[in-house]
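A protein chain is absent from this complex, but the other protein chains hold their places.
In this document, chain identifiers A, B, C and D correspond to the written order of the chains, with residue numbering beginning at 1 in each.
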Amino acid sequence: MKFLLQRIAFYLFTAWAAVTINFFIPRLIPGDPVQSLINKQQGNISTEAVHSLYVLFGLDKNASMLSQYKDYWIQIFHGDLGTSFTFFPAPVSQILTQSLPWTILLVGITTIVSFALGTGLGVLAGWRRGSWMDGLLPVTTFISSIPYFWLGLLAITLLAGAGSFFPSSGGYEPGLVPSWNGEFIGSAIQHSLLPALTILISSVSGWILSMRNMMVTVASEDYITVAHAKGLSERRVMVSYAARNALLPNVSGFALSLGFIVGGTLLVEIVFSYPGIGYNLFQAVGSKDYPLLQGIFLIITLSVLVANLLADVAYLLLDPRTRKEG
Amino acid sequence: MKPPVLEIKNFNVDYGLGDQAVQAVRDVTLTLHRGEVLGLAGESGSGKSTLAYGVTRLLPPPGVISGGSVIYHPPGGEPYDVMALSNSELRAFRWAETSIVFQGAMNSLNPVHKVSTQMLDVIRAHEPQLTQEARVARAKEMLKLVGISADRMDAYPHQLSGGMRQRVMIGMALVLEPQVVIMDEPTTALDVVMQRQILAQLVELRERLDFSVLFITHDLSLLVEFSDRIAIMYGGRIVEQAKSADLYKDSLHPYSEGLLKSFPALRGPRKELAGIPGSPPDLRGMPTGCAFHPRCPHAFDRCSTEIPVLGVPEARNDPNREVACWLPGRVPVG
Amino acid sequence: MSAPASTITAVTPGGPAAATAPAKRQRLRFVANGKAATGLVTLAFFCLIAIIGPWIAPFDPSKRSSDILQSPSGKHWFGTTHLGQDIFSQILVGTRGVMFVGLLAGIIATALSVLIGVSSGFLGGAADETLSALSNVFLVIPALPLIIIVASTIPGAGDLMVALVIGLTSWAWGARVLRAQTLSLRRRDYVEAARATGESTWRIITVEILPNLTAIIASGFVGTVIFAVMSEITLAFIGISTISEWNWGTILFWAQSQQALAQGAWWWFVPAGLAIAILGTALSLINFGIDEFVSPRLRSSGHTKVKTADGHTVKMRVGFTPVLSQNGKKDPVTPVVRKATDEAKGAA
Amino acid sequence: MTATETEPVTTGDVVLEADGLTKHFPVRRGLRDLFTKERKAVHAVDDIQLTLRRGRVTALVGESGSGKSTVARLMAQLYGRTAGDIRLHGETITVKGGRGFRAYCRQVQMIFQDPFASLNPVHTVRYHLTRALKIHGRAGKGSAELEQNLNALLLRVQLTPPERYLDKFPHELSGGQRQRVSIARALGANPEVLLADEPVSMLDVSIRLGVLNLLRDLKERLNLAILYITHDIASARYFADETLVMYAGRMVEGGDSETLTQNPAHPYTRLLIESAPDPDRLDRVGDAKDAPEDTAGGEPPSLIAPPTGCRFHPRCIHAMPKCSTELPPRFELPIVSGEGEHWAACWLYEEGAAK
Partner (left out) sequence: ACSNGDDSKNTAGTGGSTTTVLNVGMPNGPQTENHNPFLGSSAGASLGYRWMIFEPLVMINGIKPAEPGKPWLATEWKWDANFTKLSLTIRDGVKFSDGTPMTADDVAYSFQLRKDNEGLNTDAIPYGTITASGNKVDLTFTRSQFTNQNKVLTVFVVSKKQWSAISDPTKDILKNPIGTGPYTVKSFTPQTTTLTVRDSYWQDLPKIKELRYTSYNDNNAQTTALANGASEWSFVFVPNVKAVYQSKDEKNHKLFFPANLGIHGLWINTTRKPFDDPALRRAMDKVINRDDIFQQGEAGYFYPKVESVTGIPTPAGESFIAPEYKDKKHVVDVDGAKADLAAAGYKLEGDVLKDKTGKPVTITLTDPAGWSDYITDLEIIKDNLSTIGIKATVDKANQDAWFKKIDEGDFDAAMHWTNGGATPFDIYQNIMDGKILKPIGKGGVSGNYGRFNSPEATKALDEYANAADEAARTTALNTLQKIMVEQMPIIPTSASNVGGLYSTKNWSGWPSDADPYAPGQPTQQNALEIVLKLKPSGA
C-alpha cells in the first residue's frame, strides 16, 4: 500500500511535468498554424484570407505565458483540451475520442497478442534450449530489426493488391456507419488484419528474445533445481516455477509497450491509413495544430503513466516481495 | 549394521566433456545404511556437493555422470540403479524416495509462491490420489513437526526468517516420508543457536520417521557431534571413512588428521593449532598419485606416483573403517 | 616465535603462465563469440561505407539522368528513381547520415545516462531523488512523439539536430538501469573497501564502479543506436526532418511520396529497408555478445547438445544430469527391477 | 618491522576507543513520511563501549545481525554515528571524507567480512595494493621501489612468490588467498588498528586457521591493535585476548577470552557457548538434556522495535519482571582465573540477586 502511495506521488509529479512540457513545447515553436494552413493549401487560400483565419483561431490576442499556463490547467481540469485548428471548430477531445478507440483496439489487442505469443514461444525456446526453436533466434532477431512501416509497405504490396482479401487502407469499408453490427465489425476486423499482422511480426520476436533470456537465467536458479528434485512434472516446473518467475521482469516491459500503444506505432497507422491517433499526430504535426498536438501528447503521456501504474499493480500482485526500488 | 538403502559405487562426475572435462568426483564408493546419519566433510571444492547432486542426477550443466552406479534399495522391493532411470521414472523416484535440502533455503523456495503451494505441489505430484484436504493436513502436520505453526502455511518465503525457511525446506523434504534425505550444508548460513535447534529437530524426526541422512558440511566438529559415520573427501575422492567417534579420536589419513587439528576447541586446554599447509589442489591440474601428497607431512615417493585405494587398513582390521593412504599400517588389506 | 602460518605455501599447478592465460582469454571472449563477431564485422562494414560511401558511389545521388524508374541493372545496381537518380549511390551516400546520427545520439544518450544514472545511484539522498525523478519523467514521456514534435518544430533541423534531439530524449532508460546497478554496486564491499583505503569519491566512481558497468553501458549504447537509427529514418520517412543530405529514410520518403510500390518500383524500397534491417541485426547481435559476456549463464547457450568422444550425443539440461554410457562396466550392477507402485507413479 | 621502528610503543596502550557508540539506520521511506509521524529506525548498535589496545586482539562475537559489522564500520568511520564518541589516541575524531578521512584511515584499517566481495573483480592484485600504497604515500619513488614495496607487502601475508600473485584477478584466487590480499591491502596503509570483520567466516577450517595464525603473527610483529569479529566463539577463544559479546545491538558481556568462554555469565553467552558444536561434548545433538536455554524458538528480536529492558529477556529462561522494564547496567564479576576483567549486563548479577 505504501509502495503504491509512493508510486502515485511519482505519477502525479510526472503527469505535472509532462503537462508542463506539453504546454511549453508548442509555444516555443516558430511559425504558426495559419501559415501552415496556407502552405498546405498551396495557393487555394488567397492572401486576404490570412487575416480572417487569425481572427477565427483567436490568435490575434496576446496573453502572458503565465496566464496562458494557468488557463491551460483550468481547461485540462475541465476536460477541455482546446479546439483543433485543422478540424476547426471541433474540440480536440472530440477528435481524440474519435480516433483513440481505433488505436487502442488495433495496437492494444495486437500488443497483448504479441506479448502472449512471444512470451509463450520464449518460454518454450528458453526451456528447451538447443531445440529448433532456439535455432530460429537469428531469424527472429533479423525480423525484429526490420522497421515495421517498411514491413507494412511490403505487406500492402504483396498481400493487398487488387483482388486481395486484405484492404490496403482505412479502418472499415467506406460507406459503413460505425455501429455494433456484424457487418461493420467484420469489416473493421478485416481492415485491421494486415496492420495487426505487421505489428505482430515485428514485435513478437522481441518478446521471444527477452522471455527466452529470462527463462535461461531463471532456469539456473536453485528453486528450479529444487522443483526438479521434487519430482514435479515437466510442465509444472516449466510453467509454475520457471515461466512464472521469468515473467516478472517482462511485466514492466509489457507495461511500457502498452503505454506506447498510443504513440508507438504511428507509422503503421500512417502506412495503412488507419484512422487512429498516430495518424492524427502526424496530421497535427504537419499542420501545426498545437491544441491537437498537445492533446495527443497528453493522452500518450497519460496512457504511459496509466500503463506503468497497471504494471506496478501487476507487479504487486505477481510478486509477493514488494519492491522498493525500481 | 543395518541394511543399506543407497549404495554409491565407483561414482564419477565430470564437469564438461572430452578434454575440457574437470573430474570433480572420482571413483567414489559409499554406502548409506538404513536410519543412519552419514556425514560428508572435506575442504571446499573437494566435490561434496557434486557428489550429492550427482547421486540425485540434479547436477546443472555442464556436469555429467561419467561412470558408476547408485543402487537404491526400496523397503521391501528389489534394488535398482538410479542412474539407469528414465526421466519420468526419475521424477517419480525423486522426493518420494530421496529428497534433498540445499544450502540456501531462500534460493530453494520459489519466492513467488506461498509455502503451502510449494508443499502441496510435491504431494500432488507424487500422490495424486489424495484429496486436497488430505494434502493440506499432511503439509500442516509436517510443518508442525519442524516447529512452524500451521498459520504460517500461507506465508511467502520472504516473510519467514532464514531459520524458518530452512525448517520449511526440511519439512518439505520429509513430507513424503522418503527413505533418504540428502542435506548439503543446510545450516551453514545460520548462527549456532539456530543451527543447533534445527539439528536437534532433525534428530528427533529421524527417530520417528526412520530415514537416512547424508549430511554434508565442512564443519567437522558439528559432524562429530551429529552423525553416526563420517566420510572425508579430498580432491574428488573419499580418503577416509569411519564411525564418527573413531574418526575424531583416531584419524588415519593425514588430511583428516590435519582437519581435526585445525579447529579450535571451545573447551579443554588451549593449544596452538597448526592447520594444513598448502592450498587445495586445482581440479584441472591434479597432482599425480595421492592428491594430498604435496601438502602431506608424511609423503614419500610412492605417494606421488600411485593413487591409494580406499580400503580397510591393515593396522585396524575394523570393517567399519576405510582409508586411502600409502602410509605403513594404513595400506588396505588385500 | 614461529607462526605456523609461515609454513603456508601455495600450490599452483601449472605455474604462472598457465594461470594468467584465462584472464586474457576472458577479454577476448567477447570477440570470440560468433554472434558478436558477426555483428561487429557488419557494423564495421557500415562504418566503412559511412566514411568512404560518397567516394565510391558510382553516381552523384542527386544527379538526374534519362534512366527514369529503371529496375536494377548492371549500370544501376539498385535501379533508379523517378528522376533517374541512382539508388545504389543514394544508399552509399546515405549511410553516413544514418551512422552519424545513430552513433552521435548513442554517445549523447549514453553519456547522459551514465552521468545521471551513476551519480544518482552513487550520491543518493536528495540528489538521487531529483535525478531519478527527472529520469522517470523522461522515461514516461514518449520519446518518438516527442522527437517528432521537437524535430518538426526546430527550424533547420539537420542531422546534428536530429542526433541531439534523439540523444537528449532517450537516455532515461539507461540512466534508470545504471542507477539500479550503481545502487547495488555502491553497497558492494569492494567499494566500501576502496573508501576505507582512502580513495576519493571521484576515483571510486570512475575506477571502481564504472568498469563494472561497462557491459550495461555498452548494451545501452547499442540499444540507443538502434533506436536513434530507427527514429532518424522514421523522421525522414514521414518527411519531418529537414534533411538536405541523403539518408536511408530520405530514400524511403521519396519512394513513398512517389508511390513507388503502386508503380511497381520495388527496388526503390527494398535496399534501404534491408540495409536498416541488417544494421539493426548487426547491432542486436553485438548486444547478444555483450549480454553473454556479462551473464555467464547465457554463455553456454549454444552448447546444450554435445557429442562425447565416443560419438554419443548428450543433452545437458537442468534437473536431469546425463549419464554417459558406461562402456565396460566394471562391476555388474544388480538388475533393475522397478517397484510396482513406482510404475504407477511414473505413469501418473 | 618497518612500521613500528620509529616510535617506541608499549603493548597495552589504548589506541582506539569507542564510547556510547550508537547507530540507528532510518528505515527507508519516501512518501510514507507524510503519512506516519514517528520515524522508524533499525537500532543496529546501541551504546557500545569498546577499547582497542596495542598488540592485543579484541574479539566481538554474537549472533547474526547483532550489529558486529556495524560496529566495525562505525569505528572505521564508514558510517556516520548516531551518537557516541570515537577516540583515536584519546582525541575525539569525526571525519566524513577528504583529507581528514585519509589521515584517519592511515591509522585505522578495516578488513571486510566477505573476501569474495571486497576485491573489485575488474582490478588486479597489483592495482589494489598499489592504490593502498599510493594513497598513503608509501609507494616510494619510481617503479622499482614500488615493485619492491608490493613484494614486501605480499611477502608479509605469505603470498609467495609475490610475482605469481601480483597480476592476478581476484577470481583467479582462492578464498584464503583473497583474504590475504585484503589483509595486505589493509597493511598497505601501515595502520595501528586493524578492524577485521569476520575475516574467516567463509573459509574452510584449514584455511581459516592459516589466516588466523597470520593475523596473530602480524599483531605480534607489528604491535597492531586488532578487532576480531566472528560468529565462532571457539576461534575467539583461540585467537583473542579479550572477548566481547553482542546481542541485538548491545554489549551483553565482556572479559578475558579464556574466562568468558569457560565461565560464561550472561544467559545469552551461555546459550551461544552451549550451542556451539563441540565434539568433546558428552551428550549428542538431539539428546533430551541438550535443550537450549531459549524460549523463543531461536528467533532474534526485531531491531526496529527492540524489546524493552534487557533485549534478551523474551528468550531468557531466567527472565525476571525487572528484565523487561529496566536496562541492565554492567556488573563486574569475580575473576576466576588469570588477569583481566569480566563483566555482564544482566540483572542476575545485580548485587544481592540470587545467582
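Everything that follows uses one rule, which is that a contact is a pair of C-beta atoms (placed from the backbone, for glycine too) under 8 Å apart; a residue touches a chain by one contact, two chains touch by 3 or more.
Model, not experiment: these values are computed from the prediction.
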item	value
Shown chains touched by the chain that is not drawn here	A, C
Candidates C:T42, C:S200 or C:Q258 - the one touching the absent chain	C:Q258
Given A:N280, A:Q294 or A:N308, the one touching the chain that is not displayed	A:N280
Option touching the unshown chain, where A:Y11, A:Y72 or A:F85 are the choices	A:F85
For subunit A, residues in touch with the removed chain	29-31, 35-37, 39, 41-43, 45-53, 55-56, 83-90, 94-95, 98-99, 161-164, 167-178, 187, 270, 273-275, 279-280, 283, 286, 288
Absent-chain interface as seen on subunit C, which is shown	62, 64, 68-69, 82-83, 152-157, 239-244, 253-254, 256-259, 262-264
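We take it that only the chains that are shown with their structure count from here on.
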item	value
Steps in the shortest chain-to-chain touch route ending at subunit C and beginning at subunit B	1
Central chain (distance from its CA mean to the mean of all protein CA atoms)	C
Cα-centroid distance, subunit A relative to subunit C, in whole angstrom	24
Chain centre separation (subunit B, subunit D; CA means) in Å	32
Intercentroid distance (Cα basis), subunit B paired with subunit A, Å	55
Where subunit D touches two or more other chains, by residue	177, 209-210, 213
Shared-contact residues (touching 2 or more other chains) in subunit A	220, 225, 227-229
Subunit C to subunit B touching residues, read off their complex	4-5, 7-14, 18, 300, 303-304, 306-309, 314, 316-324, 326, 329-331, 333-340, 342, 345-346, 348
Touching residues (chain side subunit B, partner subunit D) in the complex	43-44, 147, 161, 163, 190-197, 199-200, 202-204, 207, 218-222, 224-226, 248, 258-259, 262-268, 270, 273-276, 279-280
Interfacial residue positions of subunit C with respect to subunit A in the complex	35, 133, 136-137, 140-142, 144-146, 148-150, 152-153, 155, 176, 180, 183, 226, 230, 233-234, 237-238, 240, 252, 256, 261, 266, 269, 272-273, 276-281, 283-285, 288, 291, 295, 297-298, 301-305, 315, 317-320
